[in-house]
Each structure stands twice: as structure tokens, then as C-alpha cells.
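Only one structure is covered here, and it is reproduced in the block below.
Note that one protein chain is taken out, while the other chains of the complex remain in position.
After this line comes subunit A, so read on.
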Amino acid sequence: MIQLENVTKTYPKASRPSLDNVNVGIEKGEFVFFIGPSGSGKSTIIKLLLKEVQATRGKVVVNAKDVTSLRSWKVPHFRRSIGCVFQDFRLLPNRTAYENVAFALEVIGKTKAVARRVVPEVLELVGLGGKEHRYPHELSGGEQQRVAVARAFVNRPLILLADEPTGNLDPDTSIEIMRLLDRINRTGTTVVMVTHDSNIVNQMRRRVIEIESGRIVRDQARGVYG
């Protein structure tokens, strides 16, 4: 599903690479944590998978597509198979929960009729039934993140990328979000999550890949934060 082969990423003007000769393989349906201190290069992996940045060396394969050689005009279509959740939710403040999710569908060419059918379903799935017409500022942090998850999942992506999705949430709410991601993972969606929330990693007992200074220092099935 996801392959990183000898991937090195050096940002311009950086003294050392953010990722240094990284090799990772992730199978379909896996749930993987990338952990490590700030600046260790975890988020760079997410950016590489989305082709937001280009690897300096090495090969990145996502969904059997070689991302490193993907033409830039094909990137939008490629991204439709990947859902994304971020620490800061990235919701549109002037749109309701329903409209936020529908927007993601409509801008990739789905009709309003499709949105009317699919959006309530996915909002129900993330536990926001009855709150479709609230604006983000009328929702709690956890609920906003649920909207974001709904938006990421509404297009039924093969992969869900989550960049510190619990970073802005209290521990209880974080656990609820993790249950949600776990449920999504059980539908067959591959979940890749970047975090430094040790509680969550320890509770979930999933594959843990630890990165330090751009190198993989640990790759453990059913690991803990340690």
C-alpha cells in the first residue's frame, strides 16, 4: 500500500536531512503510528505521501503509484484516494458541519444529490448525527475533529493520514477520536498517524515506527511509546 525506499528529504537551506535513507513498507489495512520528538521528520513523511514535497532521493509508492515521478497535473486526482486529518482541523468557519463535508465532495465534481445521500451517513458514522447544521465555532474541539474525519473519510479513501489529530484535544476526547479512527481502520482503510501522544500509542497497541533525526530507530508491531 505504502512503500518508502531509501527516501531522503533535505529541505533547501537545511543543514541536515529531515529524512535520511528511510525504508518503510505498510500493508493494506494496517494501522501505523509514526512517533518521535518534534522536528524528527514525522510530518515530512505525511507531506511526501501527499506529494506536498518532493523526495530529494529515493522512491515513494502509494496505492501502487510512484509518487516521486507522478506528474503534477495528476496530483489532484491522486489525492482523492487519500483522506487527511490535521491537528488544527482545517474546517471552513463559515460553513456548517454538513457543508464542510459536502464541500469536499462537490469540489471534486460530485453532485449535490450524491452529497445529500452520503454526507448525513458519514456524519452519523462519526457520531455527529443531529449536529449537521452547527458551525465549527458551535462545536467542541472533539466534534470539530469528527467533522474533519468525516470530511477525510466521505470519499472512502484507501488511506487515511492523520497528522497529530489529537494534538489539540484533551485525553478523553482524544480517546474518542482514536476509537473513531480504529473503526475506520476496521473498514479496511489503511491509517497512518503521526503523533507524540504516548497515552494513545500505549493504549492502541498497534505498529509503532519511531523516528529520530530523520532515521528510523524502531519499527515494532503492537508497540508502545517507550
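Worth pointing out:
Criterion: a contact is a pair of C-beta atoms (placed from the backbone, for glycine too) under 8 Å apart; a residue touches a chain by one contact, two chains touch by 3 or more; residues count from 1.
Methods note: contacts and distances are computed from a predicted model.
For the chain that is left out, the UniProt protein name among "NADH dehydrogenase", "Simple sugar transport system permease protein", "ABC transporter ATP-binding protein" or "Cell division protein FtsX" is "Cell division protein FtsX".
Residue in contact with the omitted chain (choice from A:Cys84, A:Ala97, A:Val126 or A:Leu139): A:Cys84. Across A:Ile2, A:Leu19, A:Val32 or A:Ala104, the residue that sits in touch with the chain not pictured is A:Ala104. Against the chain not displayed here, subunit A makes contact via residues 50, 73, 75-80, 82, 84, 90, 92-93, 103-104, 106-109, 111-112, 151, 155.
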